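Every protein chain except one is present and positioned as in the full complex.
As written, the chains take the letters A and B, and residue 1 is the first residue of each chain.
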Amino acid sequence: MKRNHFLQGMALALCAVAAPAAFAQTYPSKPIRLVVPFPAAGATDLFARTLSQKMGEKLGTTIVIDNKPGAGGAIGSDLAAKAPADGYTLLLATTSTHSIGPAINPRLPYDTVRDFTPIAHVGDAPSIMLVPNTSPAKTVREWIDFAKKNPGKLNYASSGNGTIVQLTAELFKSQAGVFVTHIPYKGTALAIPDLISGKVDVLFDSLPTGMPHVRDGRLRALGVTSLKRSALAPDLPAIADTLPGFESNTWFGLYGPKGLPPELVARVNTAANQALADPDVRDKLSRLGIEPTTSTPSQLATMVAQDAAKWKKIITDRKITGD
Amino acid sequence: MKIKSQKDFFAGLMFAIVGTAFAWGSTTYNVGSGARMGPGYFPMMLGIVLALLGLVVIFTALTIETESGDPIGRIAWKPLGFIIGANLIFGVLLGGVVSWGLPAMGLIAAIYALVLIAGLAGEQYSFKASLILATILAVGSYLAFVVALKLQFQVWPTFISG
C-alpha cells in the first residue's frame, strides 16, 4: 500500500518537474486560434488563411482563423491581447492595428508595446498611386506639377479617416508640397467608380484592387509606394525616385499576448518563416499583392516602432483626427 | 386635456424624447455648417425633426378622437422578463463573464438554460417537455451549426474543452 502511494507520489513529482519542459515539447497539442481583426475575405484575412494552412502543417496542428472585425482592428487585437499566453491564441496584426492605431485613437484599449509579444514580421504590401486615364499626368512628377497648378481643386479618395490609404496620401502631400482635398469612402472599392469617372483625381490603393483596372486601361498607375521598385509590380517606378525617402507600407505581423514564453515564440517564428518559403504560398501571396518577409521577433518590434513613430509624426503634423 | 389615444400619446412622447436626446448628443461633435457638415450636423437636424414629429403626434393624440382611446393595455411583464432573461442567460453562459470570473459554459449549457427559462414565459409550463425540447434543439443546433456550417462556437465549458 504505502509503496504504491510512494511510487504514485514520485510519479506525480516527476511530472510536476518535467511539465514545463514537456509543455514546450508538447506544444502544440491542440488547434491554435489565429485572430484576424478584419472581416473575412479582406486582404488580411486572405493572407491569414493562406499562411495558416502551411504554418499549421509545420507546427503539426490546425490553425483556426477567428475573424473578429471591428473598430479598425481594435476589437480583435484587444481580444488577443487579453488571451492567456499559452501560445494557443495568436494575432495577425497590421499597420492599422499597431502602427497607426495608437497614434490616431487615444482611447485604444490596449498598449501595442506592453500587451503583446512580437513573433514574426510576415509580409509587406505596398500601395500604388492610381489616377484616372483622363488625367493629364503620366508620371509622378507630372502629377505633382498638375496638382501645384490647381491648388485646392483636386481630390483624393481614401477608405476613411486614419486609414493607411489616407495617411499615404497625406504623406505624399506633405513631401510633395501639394494641396489636395480628402474625400473619404467606406472602403476603396466604392471609390473606384468615382476615380474612373474622374470625380476624384488620385487614390493610393493596394495592388490587387487597382491593377485589374490598370490592365484594362480605365486607370493609370503612376508608381509604387515602396522605397524601391516592387517585385509585385516591376513596371512601376517607386515614388521614392521622385520624392526621396517616400515610403508607405502595410506590414503584417504575428503577435502573441504578453508574456509568451521564448521557446514558443521561437517555434511559431520558425514555422512562419518555413511556411513563407513555400513556393505555393509565395505564389498565392503575390496575387494578393503581398511580399513575404522573414524575420526574428526583435526585428518585428524594431520595425513596428519605427513605423509607428513615422505615422505618428504625420498624424500630429497634419492634425488628422475627428473633424 | 384628455388623452384621446394612449398609444399615440406615448409614441409621440417616445419620439420627442429620443429626438431631443440625439440632437443634444450631437452637439458634442463638431456640427459645422450646411456647406461643410461636421459629424454632428445630420444627427442634430434629424434629432430636431424627430422631436418635432413627436410633438405633433402628441398633439394628435390629444385632439383627434378615437373609438376606444387606443389603450396600451397591460404590459406583459412575465413573457417580457422570461424571454429577455432567457436571451441574457444564453449570452452569459455562452461567452462567460470575465468580470465575475464565470468561465464560458458553452453552447449546450446555454441552450438548455435558454429553453428552460423561455418556456416559463408561456402559460403551461412543463419541465419535462422543456427538457426534451432543449435536448432536441441542442442536438439539432450542434449538427446544424457546428458540424454542417463549421461555425466556431464554444460547445462545451472551457474547463472541459479549453
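Keep this in mind: contacts are C-beta pairs under 8 Å (C-beta built on N, C-alpha and C of every residue); 3 or more make two chains touch, one makes a residue touch a chain.
We take it that contacts and distances are computed from a predicted model.
**Q** Looking at what's absent rather than what's present, what does UniProt name the missing chain, "ATP-binding cassette domain-containing protein", "MoxR-like ATPase", "Heme exporter protein D" or "Tripartite tricarboxylate transporter permease"?
**A** "Tripartite tricarboxylate transporter permease"
**Q** Would you mind spotting which of A:R49, A:R229, A:K258 or A:R318 touches the chain that isn't drawn?
**A** Hidden-chain contact among the options goes to A:R49.
**Q** Looking beyond the chains shown, say which of A:N133, A:N150, A:S197 or A:Q306 touches the absent one.
**A** Counting the whole complex, the residue in contact with the absent chain is A:S197.
**Q** On chain B, what residues meet the omitted chain?
**A** Looking at chain B, the ones touching the missing chain are residues 7-8, 10-11, 14-15, 18-19, 22, 25-26, 29-30, 34-40, 42-43, 46-47, 49-50, 53-54, 56-57, 60, 70, 72-76, 78-80, 83-84, 86-88, 90-91, 94-95, 111, 114-115, 118-119, 121-124, 129-130, 133-134, 137, 141, 144-145, 148-153.
**Q** In terms of residues, what is the contact footprint of the unshown chain on chain A?
**A** 39-42, 45-46, 49-50, 53, 66-72, 74-75, 78, 104, 107, 109, 155, 160-162, 181, 183-186, 189-190, 192-194, 196-197, 199-200, 208-209, 211-213, 215-216, 284, 287-288, 320-323
Following the convention adopted for this analysis, only the chains that are shown with their structure count from here on.
**Q** Averaged over CA atoms, how far is the centre of chain A from the centre of chain B? Could you give it in whole Å?
**A** Those two chain centres are 37 Å apart.
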